[in-house]
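Data first, discussion second: the structure below is written as structure tokens.
All protein chains but one are shown in place.
Think of it as A and B in the order they're written, each chain with its own count starting at 1.
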Amino acid sequence: MEIGISHYLILSGILFSIGFVGVLRRKNLLMLFFATEIMLNAVNVAFAAIGNYYGDLSGQMFAFFIIAVAASEVAVGLGLLILLYKKYGSLDLEVISSMKG
Amino acid sequence: MENLVYIALFAPFVGSMFAGLFFARRPRTHLVGIVASALIGVTFITSVILAMHVAEHGAIRVTMMDWISAGDLTIPFGFLIDKVSVTMMVVVSLVSTIVHIYSTGYMDHDKSYNRFFSYLSAFVFSMMILVMSDNFAGLFIGWEGVGVCSWLLVGFWYHKEDKTFEENPSISPSWAANEAFIMNRIADLGMLIGIFLIYWNVGSLQYEVVFAALPHLADGLLVSIAIALFIGAMGKSAQFPLHTWLTDAMEGPTPVSALIHAATMVTAGVFLIIRANPLYGMEAVHGVSMFIASLGAFVAFYAASMALNARDIKRIVALSTLSQLGYMFAAAGLGAYWIALFHLAAHAFFKALLFLGAGNVMHAMDDELDIFKMGGMRNVMRGSYIYMGIASFALAGLPFMAGFYSKDAIIETAFNDGSFIIWGILVITAGMTAFYSFRQVFFTFHGEERYKALGFKPHDMYKYVLVAMAPLALLAITFGWFMDSYKAFVTGKDGLPLYEMSHATHHIAWLLGSLVIALAVTGIVIAYKKYAGKGDNAWKRNEKFEKSFIYKLVANQYYVPHFYDEFIVKPYTMASAKFWEFDKAIVDGSVDLIAKLFYVSGDVSRGMQNGNLSSYLNWMGVGALLLILGAVLTAFVG
Partner (left out) sequence: MYEVIAFYVFAVSTTILFLITAMSKNVLYAMSSLAAGMVMISGFFFLLGADFLGVVQLIVYVGAVMALYAFAMMFFDATKDIKEKHSNPALVFLLGGLMALLFVVMFSVPIIGENVQALYPMHEAAGNAQDVGMVLFTKYLIPFEVAAVMLLVAMIAGIILAGKKMDYSLTECEATDEELIKEIKKEEA
């Protein structure tokens, strides 16, 4: 059977929800970042698939920029993570909850 | 002329504001009394000028401004100066002026002097509105105004504590003030219903419009309006059963009793009936008028009986006021409106004189009220003795005094109408009136000087006060001589219906008159024999008689106040307590519940802010989900 766009989209949806579940579940900050990466990748797949379906290059361009943004986000985020670890001694979210309302 | 009307109306108001706004917190300032009295004097002079104008040119109609103008309802602030209202204006302003001057002397030692004059002038203002208004709404405003001022003035010494019923049947000034006001309020409900009925069926509250429309209304409606308005009059003029407040209102200062409970406020009910005479004179309402006359006669007898053995000097005079009000209602009920008005005026003069004299006696005896403790005071209080004597002569209806002409006219009316029961009751009451009024005079001024043993050192009132009381005495003597010219004045054009005695009555008028005089003289002689003796003939307390059933029945006012307390006041208080519980639990509770709901929801939502990034992400996910759901739905729907 032909692989149509629906396959790709369903796959993208599944991957996104895996990432989403990971974001909600994970209590360790580093693992949280991993789950965020999963989400970003799933969206990239979706964009590329739709772009291919319509014969449009816009999808791939968007995916490019998402990759660029993700890279810079990781750089800054990890830097902050290191500082946080130095301050609190642990990366557990339950411990780093000093901004209580 | 218009300006005179406004001056007559607003001068007391200015006096009241002057005293109230500027001097309320200051200590006793004599200027306040002088200014207030002067302003009321201005009212009197303008009233007299207006009276002369009305006698020559007829009624004056003035509209000051539109008060309510909503849809179909228009009530202006308008004034009608016709013969009836100008009579009332002159009487009210004259008595008020004299009472104001009297109060400058009587209230001289009171620290709330300024407040007293503010209230007193406010009362006169309300009474003027009542009397001068040209529609039922203005009348009602004045009605309520005098009620409020009466409450303020009776409760003037509000700081006096409540005493038990046995010690003081009026319990305390504030209690008496509440009783007066509440009883008046109950009656005002009837009056309001009457006014509503009038408006609903006639569409206007102006006197002229209403009276012109009366013949076109249904009989049942006319009777209902008459009854409703009379209920209002019953409250204000203390007819049975709404009469207990009048004797308790004696807790107020004596000038208040003289002005309000003798001459002005209590006559407002009679004024209402006289003013609405086109209604009460109609055939359909004849039953109600007869009821009014019968009730009046009953009250006259009832009050006189209670005055027979009263010990409190002011209570005696109050009960005599009640009795004379009964006479006025009898006359009005029988259709002799001008006679009722004439008696109203004459009664105002000699009753005010009586009260003021009693005030002098009380002032001399350091506010002691019990006549058993007085006696033989004519040696120290010549002036007051003469005044009270004149007033009592007038009250008893002895010939040539004012009371003779007016009371006799009423008694003749009863005979003329054929209501012999009413006539009989009124004649007997006349005899009782003479007896109890002279009983009081003899007790106070004749006989043994009982006060000396008790350590009182009485002295008469200031000279200028006694001089100020002189016009009242003069009028008490001479007013009756002007009955014929008054009749011509007030029953002329646009006036009251002319009530003439029939030919038969005219023939035996002298016989009827001498019957009454004989009874009165008998009463006076009995009183003299019993109470005015000295030495061996001196009066002694008869303890055995005081314990007899009939004595106690009359002394406790036929136990009517007890009845009211047991069966009306107590259940009502209990019901009020229950309602208060209800209010606290449900009304307050539901409002508190709303507040609590907010608190609780706030407390619960605070849990969301726990500083935990994971939970924030959870909430973010939920929020994002909802937003996307919303977007998808609108995209599909739209």
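Definition applied: a contact is a pair of C-beta atoms (placed from the backbone, for glycine too) under 8 Å apart; a residue touches a chain by one contact, two chains touch by 3 or more.
Computed from a predicted model, the values in this text were never measured in an experiment.
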| item | value |
| --- | --- |
| Contact footprint on subunit A, counting only the chain that is left out | 1-3, 5-22, 24-28, 30-31, 33-35, 37-38, 41, 44-46, 48-58, 60-61, 63-65, 67-76, 78-83, 85, 91-92, 94 |
| Touch residues of subunit B, complete complex, unshown partner | 618, 621-622, 624-625, 628-629, 631-632, 635 |
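By our rule, only the chains that are shown with their structure count from here on.
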| item | value |
| --- | --- |
| Interchain centroid distance [CA atoms averaged], subunit A/subunit B, Å | 91 |
| Residues of subunit B touching subunit A in the complex | 606, 608-614, 617-618, 621 |
| Residues of subunit A defined as touching subunit B within the complex | 20, 23-24, 26-27, 29, 32, 93-94, 96-101 |
